[in-house]
Structure formats: structure tokens, C-alpha cells
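Here's the structure, in C-alpha cells; my notes come after.
Missing here is one protein chain; the remaining ones are kept as they sit in the complex.
This part shows subunit A:
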């Protein structure tokens, strides 16, 4: 069915595109809030420059995140109307709550932050970027509550031909949220940390604005190292949880066709989806059992067994996700994360030895690794969403049942092409602006003690 395929492409493109900008804003808003707080507490003008420099880059990404987010909200109704009917009772609530608790705060206080320099007291100004940062993270929470229901439905009953909410507390305390939310937020912190590191490295290599970027590199290094460790820990915990909650997703991510005890970890595999086997694989014995259950002598169920169980439970059908892309996405995500860890540790080591700037090869490695967090974020989401197929809501609704029956392929083609072209043009504009401001570096803010302070400022500063 052409409409289904097109709608899936559209969802994939708009979601991945949206999520190119969101992780950076999740992390960078917090970094900026910290920088501005340091400025307010110490009065050090350099930190005001830091706030403004990173703030400018943040705003470009934030704008892109906001406008692509509007599409996200609307296309559930546009392309997936039967999903909206079936799930609206549950899914609409977190979306409405996201708007009520997060979007208003974000957008209103961001406006205050952008236009409020010298107009409101310093403490209030710093508070507004904290509010933006917390609201951004709160918004991620609500979206992940909604997404977690699709992965692991809780607190509902099937009534009146749809899923109805029976327990709101269960919805927001869905165990899935408590693995997915930290992992997603931490990936945002890492993305922002790497962004700061890479741009600082750029200037340290060229020896421009050295003091300024030394300070941000240091902050970025501590920030990224800590969040990367936590990110990997949360990823491990999430995988262990998925082994229990979504065994099919784990089996697909590992291309494990037959149940095995102990199960090996396949480092690489040539996957033959047609014959449901791997024609070649490099494996580490018992490693998967150890990773999933903390015990090398435990069984892991394979795709073929789980499929049999699903057929018995849900009737005849194909319940196997596209194994090859899920398998490789998972490996690319892990490899990107590991590469980031190596680079950050190498940079940290040289920093500690005081040799970082003398050995630009590591700084160059940092600079050229900027795509890594983006690759990891996109492939990570692909594992999450691709590994859930053929379900849109696991066990309740299949993707092909969710698509809008009243929307023809022609309409979807128009919107698919339209969005993609506009997204591409906007990406070019955004990249142009980001590289322009990165090259330019911090702009010296003239110290103007002659300018009378805004009314009320003396109360606070």
C-alpha cells in the first residue's frame, strides 16, 4: 500500500530531522544556564560573552527544533488518523500537557531572555534561561511518556473500539519512561557537550580567542565525560530492560534468530532475512547473555521463537522487524558512543598533562567527531522505532491499521516532497549561520559603566 509506505517515510524524515536539533537544545540550554549563572555570581564579563556566544548558536537550533516540532504534533492527525482515533484518549493527554507545562514556559521565557538583556534584573534574566532549560527537558519527558506507551502500553483498557486511559499515574510512571528518558536526555547533554568541544577545538587549533575557548573546552570536557559515562550506563540499563519488555526488539538488534543458552554477541553479521538466518557472523560467546542478564549462563530468546509466540497470541502475520537495519543501527550507535568516549578520554588525558594545545591532532579529532553524536542519536531512534515494527503500539495496533484512510498517495507525495525540500533549504541556511558565528567567535561586548542600570537592577546585583 503506497500510502502506508509514504506516510512511514514522511514520519521517519520529519522525526529524524526534528531530532537533529532537539538534543542539542536539551543540553545546550543547561550549559548556557550554567554559564550565565557563573556570570551573574562572579560578574566576570567573559562568561557573559560565553553566554551570548553559545546562546546565539542555541537560538538557531532552537528555532529549527520548534518549527519542526509543530509538524510532529500535526502529522499524527494528518497521516495517522486511525492511530489518533484509537490512541487519542491516551496519547493526546501527554501532548496537551506538554503544551500546557512546557511549550508556554519555553517560548515565553525564551522571548524574555532574548529581548530582556539590560531590560530586566540580571538574576531574573538568568532565571529565564533556567526556566527554558527545565521546560525543554520537561517537554522531552512528556513526549517520551507518549512514546513509551507505544513501546510498552500500561494503564489502559480496550473499550469503545479504542484504548482508553484507566490510570494516569501508571502512564507517567511507565517503567519504559524511566529507562528511555534518562538515555534521551543524556544523549542531549552529550550532543551539546560535543558541540561545545568541537567548536572550542576549532578555535584552539587556530589559536584564536584562546582564553575564551580554553574555558569552554574545559567545561565541555568535564560535562561530556560525565554525561557519556552516564549515557552508556543508561543505555546498558535500557537494553537490559528491553530484553524483558520487548524481547523481539532485542533479538532483532542482535540478529539472534534461534534461542540460545548462553547467547553469543554478534559483533558483525551477514543477515539473510529471507531464510531467517545469518550466513556469516563474528561472535563473542556468551557475551549477549552476560550483557542482558549479568550472567553468562542464561538463555536469550531468538526471533523465530518469539514470532511463533506472537502468531499464537495475535494471529497469523509477520511480526519480525527489518532485522538488518536494526542490527546495524544498534552497532553504529554503540560504535559512535565508544569513539566519542575514546576521544574525550584522550583529550582529557592531554589536558591533564598540559599538552592539549601542543598536540593539535587530538583537537582535530575532536573537531571532526562532531557528527558522531548526531549519528548516534539518529540510529538510536531508528533502533527504538524500527525495532517496534510491525506495531505502532506494541500488541494493540499495527502500523498499517493506523494510517489515514482519507488521505491519498498524491497528497502525501506533495507534502513529503514539500517538507523535504524546505527542510533541506532551511538546513543549508542554519548551517551557514552556525558556521558564520563559529568562525566569528565571541564578539566583545563593550563594557558600558556609563549606561544607567535598568530600574530595579540594583536590588539584585
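Keep this in mind: contacts are C-beta pairs under 8 Å (C-beta built on N, C-alpha and C of every residue); 3 or more make two chains touch, one makes a residue touch a chain; residues count from 1.
To be clear about the criterion, contacts and distances are computed from a predicted model.
When the listed names "Cytochrome bd-I ubiquinol oxidase subunit 2", "Penicillin acylase family protein", "Ring hydroxylating dioxygenase, alpha subunit" or "ABC transporter permease subunit" are checked against UniProt, the chain not shown comes out as "Cytochrome bd-I ubiquinol oxidase subunit 2".
Interface note: of A:101, A:240 or A:277, the residue touching the hidden chain in the full complex is A:101.
Among A:37, A:84 or A:240, only A:84 touches the chain left out of the display. Of the candidate positions A:6, A:31 or A:110, contact with the unshown chain belongs to A:110. Annotation for subunit A: contacts to the undisplayed chain at residues 56, 59-60, 62-64, 66-68, 70-71, 73-74, 76-79, 81-82, 84-85, 87-93, 95-101, 103-105, 107-112, 114-117, 119-120, 159-160, 162, 164-166, 168, 404-407, 411, 414-415, 418-419, 422, 426, 429-430, 433, 436-437.
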